[in-house]
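Removed: one protein chain of the complex. Kept in place: all other protein chains.
Our next item is chain A:
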Amino acid sequence: MNSKTGKVMVIGGGIAGLTAAWELSRQNINVELVEKSCFLGGHSIGFTCKATDTCKQCGACSVEEMLANVVNEPLINVHLRTEVCGLEKKDGFSVSLAKSAVEEVAPQGVLKGFSHHNSPLYVVADGAADAPEGAVSIDTLGSEGAVDVDAVVVATGYTPFDPNLKGTYGYDKWDNVITGLDLENIIRENGSLVRPSDGEKPKRIAFIQCVGSRDERLGNLWCSEVCCPYAMRMAGVAKNADPEAEISMFYIDIQNSGKEFPVFYEKIKEEIRFVRTIPVDIYPLEGDSLELRHMAEDEGAPSSEQFDLVVLSVGIMPGMDTAKISEILNIPVNQDGFLDAVPGDSGVFVAGTAGGPGSIAATIAGAGNVALATMNYLGGSK
């Protein structure tokens, strides 16, 4: 029996941390859930539904549901805008918490949660004048001091690849070159897909896969696993909304999306054009459209095509806090920079994309696995 305080600390409030926290609380274990930003939900709470009238199993609504579970669970104590700055092993763990730096979590003015289950829903970073009703000042958020727990679950997540490292795509230069995450925000805010430069519906859309992933020159020798399913689902949504849209997907190898993939893939192949090549560069044309140059698959010769919108499928990179967490918690980092698995008897567990790429579905399953391992470490619930 390793349980002294009957408490577990979960670091990170994305889908991995939310799931681990909720599964532990379901077994009557108290959880201290620490989240660096002002809102629970991580990256995945910002993802939109990919149904084309029929569900495409993206899992975004599962995140919404898990967030609701967690905020309504009295056994889970949430610390927003808080990070871990130290850990002492003594008959369990004494974890030091500090308020996370404002400039890191709150770039400007009024911050809005992605889900109506976020509480608070609005956070004001610098005393903005037109704060919505119920907005909370960031100064009131954050926990400090030491918390004693029996075990720690690390679920600090990933960082999306910085598309500026692939300079020839001109992400920072051309308005209509966006990332998949940008596209999520556009759909969320507008209720439909429009391009940034003029708010018009794009007719010709390109998805470029493996931006930052599977890139030997960058030393990124891993597949991010989620981008092919993501881009195919998103392309399906775009095609469903506008059957006239011409959608192309530039890829190396198409990866599976989970159950029923062969059926889904066959159908999407009828709707969008798959081109097996990774484009070289992108140039602006008049009328805000873009010229994309690539090696034509069938001719083996350079070719160029025009698009109204180019979506970069940026990969899953190690979380920006991974090195720091690795040092504080003494967790080894693997050759790709993600956290390695920790021996089960150490009382420290790694869940979710902190340990490497994974879909929402895989992350939920993996976090359940970690919750059980944590319970077993504690020597049973209570």
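Just so we're on the same page, a residue touches a chain if its C-beta (ideal position, glycine included) is under 8 Å from a C-beta of that chain, and two chains touch if they have at least 3 such contacts; residues count from 1.
Rule of thumb we're sticking to: contacts and distances are computed from a predicted model.
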Ask   = Looking only at the UniProt record of the hidden chain, which name from "Cytochrome c-type biogenesis protein CcmE", "Molybdopterin synthase catalytic subunit", "Anti-sigma factor antagonist" or "4Fe-4S binding domain-containing protein" is the right one?
value = "4Fe-4S binding domain-containing protein"
Options A:Thr48, A:Asn69, A:Thr179 or A:Ser326, residue touching the unrepresented chain = A:Thr48
Query = Which of these, A:Phe207, A:Trp222 or A:Phe307, touches the one chain of the complex that we don't see?
reply = A:Trp222
Query = Among A:Arg26, A:Lys89 or A:Lys173, which residue is in touch with the absent chain?
reply = A:Arg26
Request  = Please pick, from A:Ile254, A:Ile272 or A:Leu339, the residue that touches the omitted chain in the full complex.
outcome  = A:Ile254
Message = Counting contacts across the full complex, list the positions on chain A that touch the omitted chain.
response = 23, 26-27, 45, 47-49, 51, 53-55, 57-65, 68, 112, 115-116, 121, 132, 188-192, 213-214, 216, 221-223, 225, 228, 252-256, 258-263, 265, 276, 297-300, 356, 361, 364-366, 368-369, 371-373, 376, 380-381
